[in-house]
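Pasting a structure below so you can have a look.
The other protein chains are all here in position, but one chain of the complex has been omitted.
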């Protein structure tokens, strides 16, 4: 039950993720908040990697770091992306601290109490082939439902972002902005 | 444990980062430094830089839509990879599944196309 290098790695990556997460909500530079989010998500990918879930780790990097945060940055730049601190960010600190800290401590207490020192044996196959057969044999229904979710997401994106194009009645001029 | 296979990758990353950081930090030291106010302005083809709009400029929403489309297709690709790797094990069932999945995403794609979301006017 000694401390192995893997445990040190896990703790270090967890600390990085946590620290970056705190910086995401506390920095006054909007774009830099997005960058700290990249660090936090990257550290999470590292956690997956150390837990020997390689495919999940790289999917995390590809999807969250490579796509979702790019979307966030685009969204920030669409509206405003000021260089330097934004003094008008209006966040009641004590409420945020209470909610965030409370949720974090509560979850940590719950999980630590639930697992303690119990160990879960690593399933024999965690490679892409095994995950593939698992997803496409056992979890068929969630997988197919997911495609409907993607459909809804795309339709939502179109309806929200561009009400001016392609609709049945293109009467008046374009919406501003 | 496959973690040891990542040590060389981390090593190459560290070497690349050391090289990049070193050369980027050494350049201002060895290079000359001659102050000129005009030189430090944003470049706008030699004319006086126009003031930036308050709160930053606004950009076409098309970029946002492109990123959204990218996420949806990226998720689809991510599911295609394990499917492709275990393709020979899944046989006909896997094929039918993936055809259904691709068809549903294709419906979304066709919708976006019809609504003009792929046009960059």
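Every chain is named by a letter (A and B) in the order it is written, and numbering of its residues begins at 1.
The rule is short, and it goes like this: a residue touches a chain if its C-beta (ideal position, glycine included) is under 8 Å from a C-beta of that chain, and two chains touch if they have at least 3 such contacts.
We adopt the following convention: contacts and distances are computed from a predicted model.
Chosen from "ABC transporter substrate-binding protein", "NADH-quinone oxidoreductase subunit H", "PadR family transcriptional regulator" or "Glutathione transport system permease protein GsiC", the protein name that UniProt gives for the omitted chain reads "NADH-quinone oxidoreductase subunit H". Note that the undisplayed chain, when the full complex is considered, contacts A, B. Although one chain is not drawn, the whole complex shows that of A:20, A:43 or A:59 it is A:59 that touches it.
Panel shows chain A; residues 29, 31-32, 35, 38, 54-55, 58-59, 61-62, 65-67, 70, 73-74, 77, 81, 83-84, 127-129, 172-174 of it touch the chain omitted from the view.
Within chain B, the residues in touch with the undisplayed chain are 2, 4-9, 11-13, 15-17, 19-21, 23-24, 26-28, 30-34, 39-45, 49-50, 52, 57, 59, 63, 66-67, 69-70, 73-74, 77, 80-81, 84-85, 87-88, 91-92, 95, 98-99, 102, 106, 109, 113, 118-121.
Note that only the chains that are shown with their structure count from here on.
Separation between the centroids of chain A and chain B, computed from CA atoms only, is 16 Å.
Chain B contributes residues 1-3, 6, 55-56, 58-65, 67-72, 74-76, 78-79, 81-86, 89-90, 93-94, 97-98, 100-101, 104-105, 107-109, 111-112, 114-117, 119 to its touches with chain A in the complex.
In the complex of the two chains, the chain A residues touching chain B come out as 6, 49-50, 52, 54-55, 59, 62-63, 66-68, 70-71, 74-75, 77-82, 128-133, 135-137, 140, 143-144, 146-148, 150-151, 153-155, 157-158, 161-162, 165-167, 177.
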